[in-house]
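For this view, one protein chain was removed and the others were kept in their places.
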Amino acid sequence: MSREVSKTPESVKLESSEDLQKEDSNKPPNYKRISDDDLYRHSSQYRMWSFTENNLRERRKQTNDRAVSMINQQLGKFMEENKSTLTEEETNTLNVKASPLSMEEELQLINFYSKKVQVIAQHLNLPTEVIATSITFFRRFFLDNSVMEYDPKNLVHTTIFLACKSENYFISVDSFAKKAKSTRDAILKYEFKLVESLKFSLLNHHPYKPLHGFFLDIQTVLHGKVDLKYMGQIYDRCKKKITDSLLTDIVYLFTPPQITLAIISLEDEQLISRYLGLKFGKEDATEASKGESDTSIENKEEDEEKEAKPSEEIELNKLLAILADCKDKLEKSLSVTTDEAKRVAAKNYYCQNPSILLQKLKRKLEASNAESPNKKQKVEE
Amino acid sequence: MSAQTISGGLDEYDDNKDMCPICKTDRYLSPDLKFLVNPECYHKICENCVDRIFSLGPAQCPYKGCDKILRKNKFKTQVFDDVAVEKEVDIRKRVFNVFNKTIADFNGNLQDYNKYLEDIEEIVYNLDHGVDTEQTEEKLRTYEELNKQLILNNIERNKKDIENFSQSQQFEKDMKLKKKLLEKQIEEEDRFNKEWAKKEIVNRLMTSSGGDTSDVIEGVKNTVKLKKSSARRKLEELNRVLKNNPYFAANNVGQNNNNRKSTIPYTPFNGDRDLNQRFEVDETKYNDPLVQELEKRKDYIASGFRTDFVYERVLTEAFMGLGCVISEERV
């Protein structure tokens, strides 16, 4: 993650070494001019936590592969050590129930526990942004760490606690431990690892503020044509939907305003298409709004601007396509049932602790033998 | 480099400012005793003697041991007490009248300019100490001949610079004075207006027939506002004129040695600011009960809370990144 220090370190930023070369080639050409989009491009969320679907898949695969080979190594050793004492039945059971998790299974477990993070955080009456940050931290942690390396159960309280600190909602670890029915050590145990895995980027841009912003702008652009009471009603519904969206991969694939617009659109498509059409549709509309801002500039500065590239304009069609894609993914997102989660969690546990599975099997066998001792004796004879 | 080495004998009398060593006239006897020196040998002679000895044409210096031929018109009053300094200054004047380039002639090349200055110093030193005098004088002459035109131009330019400078100094002084006067005037007017306003309010209230008191006060305040403008207007005029006045530009040349810098226009943000926002904050159009309720609370107002800051922020967050296409920008 380190970067070379140049003599004029103005353009040095923190990035993961893989993204380094890609980032350089993707820098917008007129880097110094800060358009609204450039402002977002400077954020750590854009630089480090924005991916295409392929990126995500690759990354998860990498994490999974690494963990799988480690588990297989351990299992291999275990099988070797116990070769002589294992029955065929036991070996088969072990191969099924104590095998490493697949990438998809990992994702299931992560999503299940992310929901738990949300529920617990809500139960603790934490502010919306703190809850959102907790979930975000949690999911990001497991992008580069496997559930087979770190049990998600152990990270739930840690992420919530770190989110409280990061969002200036400070609670002392002792009172937090009491409320969460956990212990100080359990909460702090993985804090360093969490911060490290987050690559020390703690500032998140959630879609809530854009929600507020768009609601204001809609009132401007569609002035008089929209019922304010109605707006107030859908506002709360949208807020809740935003929190749900954080449980999916949406946050990596789209920017916060895009997610917000997609969610509002799911609530009321007409509203958004009217709004966007008026806002970005005709050339005149955009020109008018540009011209009005800041008439108090120095002439020289104006001249400089005219020579330089104009700041980015939104292409309506492109934006609509992005929103459609986002909506589509939102609707397709599935939640994980408790049963599924239990199954996967069990597998996770056993693949790391095959000996315990073995014990369980043995005990089970003994229990069934105890029930029908006659049968057993007959067999032995 | 003491005076004694130059003037040879007659040491005791050289430092005596009150007696001419030639005619032995005393200041006591002639109170207007004035001395002159000649750059050939810097021997001090009183005015009367100069008149007497050299009026009929060039003659030998009357000092014992000095055989220089002196001319009457070359005599001048000594400026510096130390004759050595006087000599050097005269040499410098002579040399600089020929070698009169300034740094502007070197296109900002500091090294070349410094070399040039060093060469001049060598010439001055040689002439002052009588080292290679002939060759050095030769150098001087040749340079003068080769660069006649340049020298003339520079003379013109230097003259102008000095003139400009003293003019702008004077101008600044004048303007400062004017400003001060105007500001004093404004203060006076304000005070007067305040007094007048008080009296006027009382008058009107007394004479009004049941009109609204706040209206009366408003009315008076408005009249005062209209009155106030005259001295203020003058001051604004003055400031505007000053901005456009070339004298201020001329004054700057001394400060910045690099001409190239002045061609870059001043931008306070160094190009680091986007003025084309995708939105406008128009608070009149917003129905935002949460925020609008807060702005009425005393503790919020006193803290400096501003609703436009809140709106700016959420609107910026709404539009920042809207145009980023992650699927394309991240490969």
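In this document, chain identifiers A and B correspond to the written order of the chains, with residue numbering beginning at 1 in each.
Throughout what follows, a contact is a pair of C-beta atoms (placed from the backbone, for glycine too) under 8 Å apart; a residue touches a chain by one contact, two chains touch by 3 or more.
As a working rule, contacts and distances are computed from a predicted model.
Participant: Using the UniProt record as the reference, specify the protein name of the hidden chain from among "[RNA-polymerase]-subunit kinase", "Translin", "N-acetyltransferase B complex non catalytic subunit" or "Elongator complex protein 5".
Facilitator: "[RNA-polymerase]-subunit kinase"
Participant: Looking at A:42, A:59 or A:343, which makes contact with the chain not pictured?
Facilitator: A:42
Participant: Please pick, from A:85, A:168 or A:317, the residue that touches the omitted chain in the full complex.
Facilitator: A:168
Participant: Which is it among A:195, A:222, A:278 or A:316 that touches the chain not included here?
Facilitator: A:195
Participant: So which bits of subunit B touch the chain we can't see?
Facilitator: With respect to the unshown chain, the touching residues of subunit B are 179, 183, 248, 251-252, 255-256, 261, 266, 268-270, 272, 290-291, 294, 298-306, 309-310, 313, 316.
Participant: Tell me, which residues in subunit A touch the chain that this view leaves out?
Facilitator: Interface with the chain not displayed, on the subunit A side: 1-14, 34, 39, 42-44, 129, 161-162, 165-166, 168, 170, 172-173, 187-188, 191-192, 195-196, 199-203, 296, 298.
Convention: only the chains that are shown with their structure count from here on.
Participant: Of all residues in subunit A, which touch subunit B in the complex?
Facilitator: Listed in rising order, the residues of subunit A that touch subunit B are 22, 26, 32-41, 46, 50-53, 55, 205, 209-217, 219-220, 223, 228, 231, 252-258, 260-261, 289-290, 292-294, 297-298, 300-301, 303-305, 308, 310-314, 318-319, 322.
Participant: Which part of subunit B faces subunit A closely enough to touch in the complex?
Facilitator: Checking each residue of subunit B against subunit A gives 265-269, 271-280, 282, 285-288, 311, 313-327, 329-331.
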